[in-house]
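Of the protein chains in this complex, one is absent; all others appear in place.
Presenting chain A:
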Amino acid sequence: MTDDYSYDYEYLFKIVLIGDSGVGKSNLLSRFTRNEFNLESRSTIGVEFATRTVEIDGKRVKAQIWDTAGQERYRAITSAYYRGAVGALVVYDISKAESYESVSRWLKELKEHADANIVIELVGNKSDLDHLRAVPTDEAKNFAAENQLLFTEASALNAENVDLSFHQLLKSIYDMVSKHQFDMNDYSSQAPSKGPTVDLTPKQNEEKSSKGNNCC
């Protein structure tokens, strides 16, 4: 499923995965990047990293994905990674109402710490647990529409819609980039061998200035 052309890419997009602890972020990531699912995966500590290169409109797009720990205590560390991200997956668990209720808090986090143009997708994970559903699809869909978020329900367990949700996000970012709504130099790399051009350095004291970015 994963490919070996990881250095042969034209665009490099940094994506963050956020949402409450236990909603399945790490498994969505391992399903997308390695086609693996683990019923008993360990909790994510701080931030973990994976990549996958996919083809979008005939271009090779490398997604560099930062998976974060959901717990409040890690917020100071994890929010530093929002900087420079061009996309975010905000994940909740369709069988856990609290995790859906937290979504607005996560959106607020993004507003405070991420770039204003970041493309956001709402993902209702664990769609295989339909018999335990606590969040109606329509409700989440409407919420997403009102807030200009992309939306999917997916299941890391049975792989349903996992590729689709990542592709949908990457495509949307790609469309923005190719329409030059982003500064190309910031968000894509034409010189892959030199490594990422996106600034990946977490900056502890950047919070103030990134707030300022929201107005531009």
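Please note the rule applied: contacts are C-beta pairs under 8 Å (C-beta built on N, C-alpha and C of every residue); 3 or more make two chains touch, one makes a residue touch a chain; residues count from 1.
Keep in mind that, in the parts below, contacts and distances are computed from a predicted model.
Look at the chain that isn't drawn here: its UniProt entry, checked against "DNA primase large subunit", "Queuine tRNA-ribosyltransferase catalytic subunit 1", "RabGAP/TBC" or "General transcription and DNA repair factor IIH subunit TFB4", names it "RabGAP/TBC".
From the options A:Leu17, A:Ile56 or A:Ala69, the residue with contact to the chain not on display is A:Ala69.
Panel shows chain A; residues 6-7, 21-22, 38, 40-51, 64, 69, 71-74, 76-77, 98, 195-196, 200-202, 204 of it touch the chain omitted from the view.
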